[in-house]
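The other protein chains are all here in position, but one chain of the complex has been omitted.
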Amino acid sequence: MTRRLAALIPILLGVTLLAFVVSHALPGDPARQYAGINASEAQVEAIRERLGLNESLPVQYCVYMIGQTCLGEPGGGGLIRGDLGESIRTGFSVAQDVGARLPATIEMVAAGMLFALVVALPLGVWAAVRKGKLLDKFCRFISTLGVAVPDFWLAMILLLIFFIVLEWLPGPVGRLPIGATTPDGPTGLYVIDSLVSGDWETFRTAVKHLLLPMVAIGFPAVAPILRLTRNATLSVLNSDYIAFGRAAGLRGAPLYLKYVLRNALPGAVTMAGLIAGYMIGGAVLVERVFSWPGVGLYGYNSLINTDYPAIQAYVLLSAVTYTVVFLAVDLVQSLIDPRVRLK
Amino acid sequence: MTGAADTLAIRDLTKVFRIKTGGFRHADLKAVDDVTLSIPPGRTLAVVGESGSGKTTLARLILRLLEPTRGTVLLEDTDITAMEGAELEDVRGRMQIVFQDPYDSLSPWQTVGRTVAEPLLLHDGLTMKQASGRVADMLERVGLSPEHARRYPHELSGGQAQRVGIARAMITRPALVVLDEPTSSLDMSVQSQILLLLQSLQEEMDISYLFISHDLSVVRYIAHDLAVMYLGKVVESGPAAEIFASPRHPYTEALLRAAPRPDPAHKTDHVYLVGEQPSALDRAPGCPLYGRCPISEDVCADTPQELVDIGAQHRVACWKRI
Amino acid sequence: MSALLEVRGLEVSIAGLPILRGVDMEVKPGEILGVVGETGAGKSMTARSVLDLLPAKATASFATCTFAGQDFIPPKARQEARGHRIGFVPQRPRGSLNPVFRVGNQLSATLRRLRDMGRREARGEALDLLRSVRITDPERVYRSFPHELSGGMCQRVCIAIALAGEPELIIADEPTTGLDVTIQAEILRLLGEVISERNAAGMLITHDLGVVADVCDRVAVMYAGRVVNVGATAEIYRGALHPYANRLVSIATSLDSGGTPREVPGRVPNPGDHLAACAFAPRCFRAGPGCFDREPPLVNQSGQVAFCHHPVTAGVVPR
Partner (left out) sequence: MNARKYDARLIIGLTMFGFMVAVAVFAPLIARNDPLAIDLTNQFVPPSADHWFGTASLGFDVFARVVYAARHDLLIAVSAVALSIAIGHPIGLLVGYVGGWGDSVTMRCLDVVQAFPALVLAIGVLSALGQGVRNLILVIGIVGVPTFVRLVRAEVRSLREHAYVEAGRAVGNSRSKILVRYIAPGTVGTVVTQAAVSCGWAVLLAAALGFIGLGVPLPEPEWGAMIAEGIPEMRRGGSWWIPVFPGIAIAITAFSLILIGESVADLVEPTRRKSR
């Protein structure tokens, strides 16, 4: 446990270093991008000075990590104090901006994951049991197709069908209709907050708004989970211990279900981690389509406004989140797999 | 035995593996522990032991596929222990190996002809064309036809693949061939074919064999001399006939008693040793068999046992059986 | 004496390739039958057919199949016999135990299923079973995961599971391959003992003639999907009628005595290979022209049965 946590430190350090390199050391000139195309050379130089871009790279990294302390000046700041800089566009600190938008993304990704699991797990087991039959072939087709369809396109197709043609679900206006009061609650997840406070009307609206983003972000994850479940189930079904269990007189669905679930679980957990990473990346696309006010949309808006600190923070936070999710997966893994536990 | 005439002489050969035991701790595992052996020209020394006895590691050390921690290896009176690079690659022409799994020991991307010719290309500087005549001869010698040279390993049966492995090992007429369980993954009827082939090749080319096996019946047939290993130690060595007739070490005795024999009148004696072979990490500092041995006494636990000659080259590492 | 298990005319093919081509075999009450043969001879397939545990693409048909007088041709009868009437000891003991459950759970789950026991009762019985397969510290083994046990210990657990349903027949499929020599001997003796303690019968599948000589009362020698020679162990080792069986025994015994083995030329046929009327004819030292196109007749001599045109009878010295 402590070793795993210890192994996390160099990775996180590397992540910050890479994020720094991407923002400071690449051939592009951030100051010029900041200043815009029409800025004079003097303006660019002023910005360069203000951002500390005239210092040597190691010093810049030091400032980036631990703030002005590095230059012997008061003022603090730096990554380790949670200072991600100030957004040029909104004027707030980036950490504050991101914090405000995080629940929206979490709500969407969690719903998407749930959707993917609910669809893929039973289908995967079923496809394995009926290996080679029509259903299995159909599942294989779907899983290949699912990987090939871009999620942002799927999002628009869903909108076309359910919003424009059928008019069943709301359009791409975010989490609630424009002007609606947001439910108060501890989690910031509207579906849960409204449920807790018993506000049924808001709950229904929130769910309606969540449905399409959920499917759009969850659908690409169906394929890998389905495939993993199918293969895990097959390897259990073809294992020596199932053969021996049958020879010893164990029979029927309980045997399979218990064995398959228990043996396939470690693999499924790993896969969930990978998919979480994929969704964190994909969020920017789906949020863009649905105007979903999450971290991804924030990243996108920062991008088109060349809001430099915000973009860097967005990139860095995605990586840190992914790393932490993976650590969690690793820990869960060691709890559920006795073979890993031993090591 | 005088060292001068021997094809192979190894002295105090030792291999220690560093094993991670969790966290940042590790332990030293003595896979091969102070082994001294020699093989005269044209003779077969069989090294017998169960899995974990260190016999395979010993073979890898002799061939310099693994680096020994300590000790020396003399091949035809040349010390090869410290050889490196091109010098070592050269000496490999004089010592060869035949592996247990015939398929796995042949590169799936090379034709049989190329595989068999490779030692000639590397050591005699021949081209593929120049080598092809000798390859064809060698293939015929091991009971294949020259047209097998164009095939790939997956087109061969197990027995044929093992013949290719033998052809590769013998084509440079080496002084020493290590046979690492060469028949144990083959069917019985094919097994005897390979054994007969190995024997006739030895007579023809005067090669020395180091024959690694756990199968006593095969060893009884092919070996002139025998070394029995347990947990990295040689516990008994000497002429094969002598050891089969009167085994002295309790472990050798246990092996011989436990091996089922194809004779309904002979019933195997099953319970000679207690329990199962421990990990080499957990063995007693004295006799490795301590704890399982039926005749052991307390002193065995921490008194190391040296091989002692009890006459006629028969040596045993057990103070109670000298 | 009527047979406990009788199989006649068993044919199995996998994806259209014939694997078994008319196997006749019987196990008598209280005896241990050794089934011997090389790779692809069909030893395991025979056993699996009896338990209806063939691979998915395989099809099997019997002319006769009875167990203690009961018709065993309906697959359901064979399925219901698993564990209850026929116990099975596998080839790879460690892989045969589920890696994520403790072995004690696996054993007591089998007991609860086969003997309708409650949780606590099953646990007690499981510990007794572990003791009966000579495990000295059953409590510890009960709590262990398979990867924490040695191969020999896993095989003892598998034997305990095979015994859980108090079966009348125990089929062991190469139960000692992969185990150390000294452990092999113990496992074989254990198998022999638990079979006789329970007045059960045994079928031991192996390629090792030493193992057969050690524990089996009778031997069935298989070649290319058929039983070619059956007889009492002593008779087979004294002089098998079928040239193939004869050669196998002679190779084993001559190696054992340090003598030079006789050579059997050629290789074991693969499924799908074209076979002569007598599949062994191309490799046989006694084969005549008839062997290739006429089905070999049944020869019944000196307590043995063999299918052969030119059986090795007394007085004929095999070349």
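Points worth noting:
So that you can tell them apart, the chains are marked A, B and C in the order they are listed, and the count of residues begins at 1 in each.
Here, a contact is a pair of C-beta atoms (placed from the backbone, for glycine too) under 8 Å apart; a residue touches a chain by one contact, two chains touch by 3 or more.
Predicted, not measured: the structure shown is a model, and the values here were computed from it.
Hidden chain, full complex: it touches shown chains A, B. Only one of B:89, B:137, B:206 or B:309 touches the chain withheld from this view, namely B:89.
Set against the missing chain, the residues A:149, A:257 or A:335 yield one that touches it, A:149. Within the full complex, the residue among A:157, A:257 or A:335 touching the omitted chain is A:157. For chain A, the residues in touch with the chain missing from this view are 10-11, 14-15, 17-19, 22-23, 26-28, 30, 144-145, 147-150, 152-153, 156-157, 159-160, 163-164, 171-172, 277-278, 280-282, 284-285, 288-289, 299-300, 303-304, 306, 311-312, 314-315, 318-320, 322-323, 326.
Residue-level contact of chain B with the missing chain is found at 63, 65, 85-86, 89-90, 92-93, 96-97, 99-101, 103-110, 118-119, 122-123, 152-154, 165, 168.
Note that in this section only the chains that are shown with their structure count from here on.
When the interfaces A-C and B-C are ranked by how many C-beta pairs touch across them, B-C comes first.
With centres set at the average Cα position, the gap from chain A to chain C is 55 Å.
For chain C in complex with chain B, the residues that touch the partner chain are 38-39, 150, 152-153, 180-186, 188-189, 207-214, 233-234, 237, 247-249, 251-265, 267-268, 283. Residues 51, 53, 79, 82-84, 87-88, 90, 92, 95-101, 106, 109-110, 113-114, 145, 147-148, 158, 161-162, 164-165 of chain C are the ones touching chain A in the complex. The residues of chain B lying in touch with chain C in their complex are 50-51, 157-160, 187-193, 195-196, 199, 214, 216-218, 220-221, 241, 244, 254-255, 257-273, 276-277.
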